[in-house]
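The other protein chains are all here in position, but one chain of the complex has been omitted.
Chain naming follows the written order as A and B, and within any one chain the residues start at number 1.
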Amino acid sequence: MAPSSALQQVLLSPAELSYLHTSLASTPPIRPDGRTSRQFRPLIAESNILPGTNGSARICFDDGTEAIVGAKAEVEKSRPVFAAREEEGEGEEMAEGQGEGGERGRNEWVDISVEIPGMRDDDSMPVFLSALLSEALLADGGFTRKLWINRRFHWKLYIDILLLSQPLSYPLPLLSLTTHLALLATRLPRLKSEKDEDPMFDDDWEASVFLFPQSQTAKPPATLLVMAVSSNIIFDPSKEELAVAEVVLAVSISSSPSSFTPESEMDVGERKGGSLKLLAVRTIDPPSRLTHPGVPNVVNTATGGTATDNMEMAMAREEGVWKSPRGGAKRKLIAEMIRKVLEKGGVGEEVLDGLEAVGLE
Amino acid sequence: MAITILAPAPAANPYPASEYSDEDSEDGGADLERDIDMRPSKRAKRSAKDIVTPGETVTDDPQWMRGHGTYIAPASTEIVATVAGTIQKTNKLLSVRPLRARYTPEIGDLVVGRIVEVQSKRWRVDVGAPVLAGLPLSAINLPGGILRKRTETDELQIRTFFSEGDLLVAEVQSLHQDGTAGLHTRSLKYGKLRNGVFMSVTGTGGGGGVIRARRQVWTMDTEHGGGKVDVILGVNGYIWISKHIEVTTAETAITRMEESVSATVYSSQNDEIAPETRREISRIRGVITLLVQKGLRVDEEMVMRGYSTAIEVDDREPGESNEYLGGDRGKSVLNLLGGR
């Protein structure tokens, strides 16, 4: 579970919280900005903004938060230990590896760092976010395989994620979508040398190859934030909406490459059809738990009531008074939230398609 | 489609310096005549639409007094702008109104604020200004009669009136030497806010955002069975939109009214609000967001016009009523607004 310090506490009055909660809990939910429950705020996105990187992207959310991601690849010698061990113990596998497409990658070939203004690099929030983002990226091992050059060399990919604005709301979706876009735009020089020679590359940037070719179904992962109030499932919550959430999930998805069968994956939810793959689900401690409850009129001395020890009783009776939610989420609800992301024609698919269209421009 | 992804606006795209010069020369060409006309008395007759930038001499005529956004260079009579903005003249006072800036409190301003700190005898209130404003316990109406003496019990119970996070509407009563504003809520119009939503509009000035107007608070009738809705436009850019609550004891004597109102003035409990009202509140919020995005001024007239246009657009479109005002719907609302 995400540390609660990772969520910026938004200061709201009990009356506001109560209003928001009741609005979001009604059917259909009434969001303060009038969106439907699965509608995202419009975002501004562009990729390939920094010529000095292998791939870069910038996304601005509607609330004014902004992130830039740059990916830079460097050729690195693979650790000899790795090769030696393989020769000894796993010779067979290595022989297999020389066959088509059997190269193996290592997680340390990818270096993700998250920078958030006003926070140290070792603060819990950047550390947690970079762990979460790399977890999604490395989940199926398919990504690091793309960095394999030959048995002696590999690409080391540095992904630097910069949040440019103050972390007004939970920045995970913003950072994840920007990273997704940057990786879609990432290109590596074309390899000219053969087999295990020292790698030589084509100088022509026009000839470079995409890390995620458009022809292939494999796409980088994306993490979406989904929240629920009573039984309403709401996508892309704003910071006010997050403040009254009962359940918050960070769902990491990617489009599943055809060569993979879903059964072999760590698939948590029941997936029926659809080309999306669930990589990870994290619950995030909703900030609503930390809010102060409102005081009902009957026990408020300032409104003519009398103070009583039995707050609980009074709270239970009154409508329109904010009570911070208690207890966890129902499994059914969580399964439904995940299903809504993954389902065919669902939100996850639309988000991924939308982002892909940015890269094509 | 769940998600709309926009390409960055031309302004958000790094464009080459040559474009500036192009634009500049075009403008220069177009403005040439006017420029010549103005030249003889260029400094004396600046129009309100002219932009001055920091370091630019506004006037060297000693008859003017310098106001906000200007300074007088040592050993000269020149009034020089310190911010980028438009010139405002009030009698002999010359000031430059910045295109965008934080709210600067002025006495008499109606503001919406949020309590961020409770001290022993006062609250500290975020009003969007550079420093927090103060609301002393002595500047609020105590429950149970306006003329009641303040007691120690009140000091101990300070949190029952306002506590951290609470929103209130107040008036700026005083300005201290260090820039902090002192607020008061000693009127029935002021007090704790409930039954609605808050929104903050940044960047006042340049004709956009909330401006000091004749009326900052009004009640409007909404469509689609939404009933009456109150809108409070704080001069500081904080806005509160809520369900209108009828004061039932309107016919009783003034003194009685004070008492009955004070019974709910510190309540943090919402009344029952119908979903229809909530929808219309969302719509009004959307209208204001739209106005701000386009840099339009936010006042009673513009909000009312925007709202009726939004209703028009909504009714015209087939399907279910939708109060979302982003994307194409927002554009058509703005086009209609502009067409009038």
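A few notes on this one:
Quick note on the criterion: a residue touches a chain if its C-beta (ideal position, glycine included) is under 8 Å from a C-beta of that chain, and two chains touch if they have at least 3 such contacts.
In this section, contacts and distances are computed from a predicted model.
Of the candidates "tRNA (guanine(10)-N(2))-methyltransferase", "Hyccin", "Ribosomal RNA-processing protein 41" or "Sedlin", the chain left out of this view carries the UniProt protein name "Ribosomal RNA-processing protein 41". In the complete complex, the hidden chain is touched by one of A:Leu162, A:Leu191 or A:Val298, namely A:Leu162. Interface note: of A:Ser56, A:Ser130 or A:Thr178, the residue touching the hidden chain in the full complex is A:Ser56. Which of B:Arg150, B:Lys294 or B:Lys331 touches the hidden chain is settled by the complete complex: it is B:Lys294. Residues of chain A that touch the chain left out of view are 50-53, 56, 60, 63-66, 68, 70-72, 74, 113, 115, 117-118, 120-121, 158, 160, 162, 164-166, 168. Contact residues of chain B toward the unshown chain are 11-17, 20-21, 23-24, 49, 51, 53-55, 69, 71, 80, 82-86, 98-102, 130-132, 178-180, 202, 205-208, 294-297, 334, 337-338.
What we mean here is this: only the chains that are shown with their structure count from here on.
Averaged C-alpha coordinates give centres for chain A and chain B that are 35 Å from one another.
Those residues of chain A whose C-beta lies close enough to touch chain B in the complex are 11-16, 18-20, 22-23, 26, 30-36, 38-46, 58, 60, 235-236, 291-292, 294-297, 300-304, 318-322, 347, 350-351, 354-355, 357-358, 361.
Partner chain A is touched in their complex by these residues of chain B: 1-9, 12-13, 114, 116, 143-144, 157, 160-161, 163-167, 192-199, 263-273, 275, 278-279, 282-283, 285-286, 289, 322-327.
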